[in-house]
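With one protein chain held back, the other chains of the complex are shown just where they sit.
Labels run A and B following the written order; every chain starts at residue 1.
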Amino acid sequence: MKNRLHKWRLLSLFAMIALILSGCGKPFLSTLTPAGEVAQTQFDLMVLSTAIMVLVILVVTVMFIYVIFRFRRKKGDENKIPKQVEGSHKLEIIWTVIPILLLIVLTVPTVSYTFALADVSPMEKKDKDGKTKDALVINVRANLYWWEFEYPDEGVITSQDLVVPTDQRVYFNLKASDVKHSFWIPAVGGKMDTNTDGENQFFLEFDGESAEKVKNQFYGKCAELCGPSHALMDFKVETKSPEEFDQWISDMKSAKAPKAEDGLAKQGEEVFNKSCIGCHAITPNDSRPEQARRAPNLSNFGERSKIAGVMDHSEEDLKNWLEDPEKYKPGNKMTGTYGDLSSEQLDALTAYLMDLKVENK
Amino acid sequence: MSTYAQKKGIGATIWDYLTTVDHKKIAILYLIAGGLFFVVGGLEAMFIRIQLAVPNNDFVSAGLFNEIITMHGTTMIFLAAMPLLFGFMNAVMPLQIGARDVAFPFLNSLGFWLFFFGGVFLNLSWFLGGAPDAGWTSYASLSLASPGHGVDFYVLGLQISGAGTLIGGINFLVTIINMRAPGMTYMRMPLFTWSTFVASALILFAFPPLTVGLFLMLFDRMFGANFFDAAAGGNTIIWEHLFWIFGHPEVYILILPAFGIFSEIFATFSRKRLFGYSSMVFATVLIGFLGFMVWAHHMFTVGLGPIANAIFAVATMAIAVPTGIKIFNWLMTMWGGSIRFTTPMLYAVAFIPSFVAGGVTGIMNAVAPADYQFHDSYFVVAHFHYVIVGGVVLGLLAGAHFYWPKMFGTMLNEFLGKITFWLFLIGFHLTFFIQHFLGLMGMPRRVFTFMEGQGLETGNLVSSIGAFFMAAAIIILLINVVITSVKNEKVGNDPWGDGRTLEWAIPSPPPFYNFKQLPLVRGLDPYWLEKMEGKKGMMPAEPIGDIHMPNNSFIPFVLSMGMFIAAFGAMYQVDDKPWAIPVLILGLLIVFGSMFIRSIKDDHGFHIHKEDLLDEDDKEVKA
C-alpha cells in the first residue's frame, strides 16, 4: 500500500512538471520556454520548488480526503462524542522537522543563485579610456512609455528595439527618467526595476538556438505600474549572432544624418525638422545629455518591428499613430506637442520615417 | 425579553447606533460598512475581469482601469477585509473571554467612525475628479506624478481610517489582557481570541510605519516637501520600505483572525477539541513575529543586492513551518472526529486545499531568483488572491454563517448557504488558478489590456468567467441575508448544538451586558466542559450584583466627521481655493473641540441595579 502510494505520488508529480514543461504560452514571451542562462536557472528553480510544493500538496490532499470521508458524521452518530485528543508531540515534531528539511533543500540553491545572478563584476573592469574591457554593457533608460538603449562603449543610442548578440552575457545598467518602471524579457530572464534614484545592474544571456526558433525576436515588457499606458510599454529584442551584431554596431557607429532624396520623403524631412526634431534624434550617436533626449531615437526607425512598441510596422499604422497618438497610447508625452498634421504632411512624414535605416544590407 | 430593549422607532434606532459604545452593536456597524465596501470592491473586480475578458477590450479606458485596480485593492484590504474581521472580533472576542464589554467602549466607537469616514472620504474620490490611480501600493514616483487629487484621497483617507484601526488594535489588546473572566488564563483562550490578540499586536506595530509613509507622501504632495523627489535629494525606495514594513504584517493581520475563525469551526463541527492547542498558539505568535522580518521579499527586484535578497528569502521560507503546523493540526482536529458538514464547515474544509495552494506559491515567490520572474506578474496576482480570497474571504464567509445566529439571533438558510459556497469555491478556483500560468506565460500585472497572439486569450477568458460565479455567490448570500432577516426565526443559546466556547453559553443575541454573572472558566472550551458534565450553563464566578455600563456618546461620530472635513481643507489648499484653509481649520476645531469636551466632561457611566437583573429573571421564569 505504502509503496503504491509512493509511486502514485511520483507519477503525478512528473505529470505536473511535464505539463509545465510542455510549454504553455508563446516561446517569444513565456518564462516556461527559457531562452538563456538566466531564464534557465530561474526555470530550474521553479521546477524544483514546484516539485517540493506538489509533494506537500499531495500529502495534505491525501490526508484531507481520507479525513473528510472517513470521519463524517453518519446516521446514528448524532449523540456520539469523539475522544477529545490534546495533541501529539511525536506528530508535531514530525510536521515541524520535515518541512524544515524540505526548505533547506530549497534554501541552498536559492541563496547560491541569488548571488550568482547578481554577479556583475565584469562591468567594473575598465580600460584606460573608461571603456568596459571584456563585456558588452547596455544602458537601459525607461521613460513614459518607451525605452532607450545606449551602448556607452560604442557611443550608440537606439530605442524600442533592443539589439543584442547571442550566446554571451550582456550586462545592463538600468534606470528610469520619470517614474519607476521595470525591465522584463520573460523568455530570457527575470525582471529588474528601473528606479528614479540610483542605477541597477544585472546580466542576461540570449541563447542562440532558442532565438532562432522565435525568428530572433523576443518580447519585452514593463512590469511596474507606471501610468495609463503601462500595458502598452512593450519593447522587442532583436538577437543577432556575434558577427552580425558587430556589423550592426559598426553600421550604427558610422551612420550619418540621413538625407532624404525623393520628393515625398524630402517633404517629410521638412515636416520632421519643423515638428519632431526638438525631441527625436535621427542619428545613433546623439551627444545630447539624457534630459534632452525626451523621445525615442529614430535613427533606424525603418528597420524596427513595431511602431510605438505595440502597433504594426506599417505605413497605415504609422499614420494612425502620428494622427492621434493619444488614442493608441493614452497618457503618452508626444500628444499635443506638434499640432495637427494634414494628410499630405502625414504621407510625407511616413515616407520619410520609413526610410530611416542604418544597416548596410 | 428585557426591560432595556423596548420597541423603538426607526429614528431612535439610528440615533442609538450613531452613539452606541456597545461592542455588539459596533460589530454590526462594522459588518454593514465592511459589507458595503466589499460589494463596492467586488464591483470593481468585476469591471477588471470584464475589461480583461478579451484582448484589446475597451470596456474601460486605460486611466480609469488604473483607478479601478487601485480602488479594488485599497477597498478590499482596508475597507472590507479588515473591518469585517473587526466586526467578528468585536462581536465574539469579548464574549469568548467572558467580558461585559471591551476595555475602552468609547474608543471602540471612535475607531469605527474614523474607519467609516476615512473609507467614505476615499470613495468620494470617484465623484470629485477621479480616484487614486497609482496602485494600492502607491509607489512614490508614480504617486507623485499622478495628476489631480486621486492620490490625495488615498493618503488622507487611509490616514483617517488607519488611525481608527490602530485605536481598535490597542483596545483589543487591553481587553484581552485585562478583562478576562475568572479562570480564563491565556492558555485557555479560544484560538480566535488568540489570533485577535496577535493581529492586534501586529496592528499596533505595523500601522505606525504606514502612518509615517502617508505623512511623507502627504507632505510631498500637499506641502512641497522633497522626501521622494530624487532631484532634491529624496529617495523613493523609502516609501517602498515603509509601505512594506506595514504591508507584509498587514497580510497576517488579515489571515490570522481568519485562521482563528477556522480553528473554532473545525473544533465545533468535528466535536473535538483543537488538536495541538498549545502549538497552534505558538505557531500564531511565531507567524506574527516573523511577519515583521520579511517585508523586503516584496522588493526582490528593486535592487537591494544579493545579501539582502538572500536573507529575506530564507526568512520568508521560515514562515512556512508554523503555517504548516497549523494545517496539520487542523487536519488532525478532524481526524477521529464526528464531522458535520454545515455551511461554515464546508468553508473551513475548502479553505485547507485552497490556502495550501496559496501558501506553497508563497514559498515559490520566496525563492528570490525565481521571483525575478514571478514578481509583478499575474503569478503574484494569483498567489495573493489564493491567500486572501482562499484564506481571508473564505474565513469571512465561514464566520458570517457561523456567528450570524450569535449576532442576530437567527440562522442563515443552510440550503442557500451551501449554494453560495459551491458557486464561490468553483468561481474562485476558476478565476485564479489559471492566473498562475498567465503570469508564467509573461503577463505583467496591472495591465489594462493585452494583445492578441501572445497566448494570453484563453486564460483571461476563463478567469473572467470564474469571476461571474463568485459574483453570483455573493448575490445569493445577500438574498439569504434578506430572507433570513424577514423570517427572523429566533434561536437559542447554542444553535449549532456543538458550541464549545463561552459565547454559546449565553442568549443569541446576548443581552447588552453580556453576562449577568461573570462565568467561572475551568479549562479550554469552558462551555463544552460544562455540557459534558451535564450542566446547562456556566457556573457563575460572582453573585448577582450591580453592573457598571458605559454611557452612549455622540462625540466619536462628531470627532471623526471633523477629521473628514479637515481632510477636504488640507487637500484643496493645494489649489489655492480660498475656502480650503478655513475648512481645514473648521475641521480641526471640531476635532479638538470634541477631544476637549470629552476630557472635561466626566463620564462615569451608569449601573444596572441588582434588582432589575433579578426582576428579569422572574420575567423569564414567567414567560
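The working rule: a residue touches a chain if its C-beta (ideal position, glycine included) is under 8 Å from a C-beta of that chain, and two chains touch if they have at least 3 such contacts.
The definition used in the following text is that contacts and distances are computed from a predicted model.
J.: One chain of this complex is not shown here; going by its UniProt record, which of these names is it: "Heme exporter protein B", "Xanthine dehydrogenase subunit D", "Cytochrome (Ubi)quinol oxidase subunit III" or "YeeE/YedE family protein"?
T.: Hidden chain identified via UniProt as "Cytochrome (Ubi)quinol oxidase subunit III".
J.: Counting contacts across the entire complex, name the shown chains the missing chain touches.
T.: Result: the unshown chain touches B.
J.: For the full complex, which residue in B:51, B:96 or B:171 touches the chain that was left out?
T.: Only one listed residue reaches the unshown chain, and that is B:171.
J.: Can you tell me which of B:113, B:227, B:277 or B:335 touches the chain that was removed from the display?
T.: With B:113, B:227, B:277 or B:335 as choices, the missing chain is touched by B:227.
J.: With the missing chain put back, one of B:18, B:238 or B:304 would touch it. Which one?
T.: The one listed residue touching the chain not shown is B:238.
J.: Which residue numbers on subunit B touch the omitted chain?
T.: Considering the whole complex, subunit B reaches the absent chain at 103-104, 166, 170-171, 173-174, 177-179, 204-205, 207-209, 211-213, 215-216, 219-220, 223-227, 229, 231-235, 238, 241-242, 245, 548, 596, 599-600, 602, 604, 607.
Here is the rule we use: only the chains that are shown with their structure count from here on.
J.: Give, as an integer number of Å, the spacing between the C-alpha centres of subunit B and subunit A.
T.: Once rounded, the distance between the two centres reads 36 Å.
J.: Using the touch definition up top, name the residues of subunit B that touch subunit A in the complex.
T.: Touch list, subunit B to subunit A: 61-63, 65-66, 133-135, 139-142, 145, 230, 234-237, 270-273, 275-279, 301-303, 305-306, 309-310, 313-314, 317-318, 320-321, 324-325, 327-329, 331-332, 334-341, 349, 352-353, 356-357, 360-361, 363-364, 366-373, 375-377, 437, 440-442, 444-451, 453-456, 532.
J.: Mind pulling up the subunit A residues that touch subunit B in the complex?
T.: On the subunit A side, the touching residues are 20, 24-26, 29-32, 39, 41-42, 45-46, 49-50, 52-53, 56-57, 60-61, 63-64, 67-68, 71-73, 77, 80-88, 91-92, 95-96, 99-100, 103, 106-107, 110-111, 113-118, 174, 176, 178-180, 182, 184, 186-187, 189-193, 195-198, 200-201, 219, 221-232, 310, 330-331.
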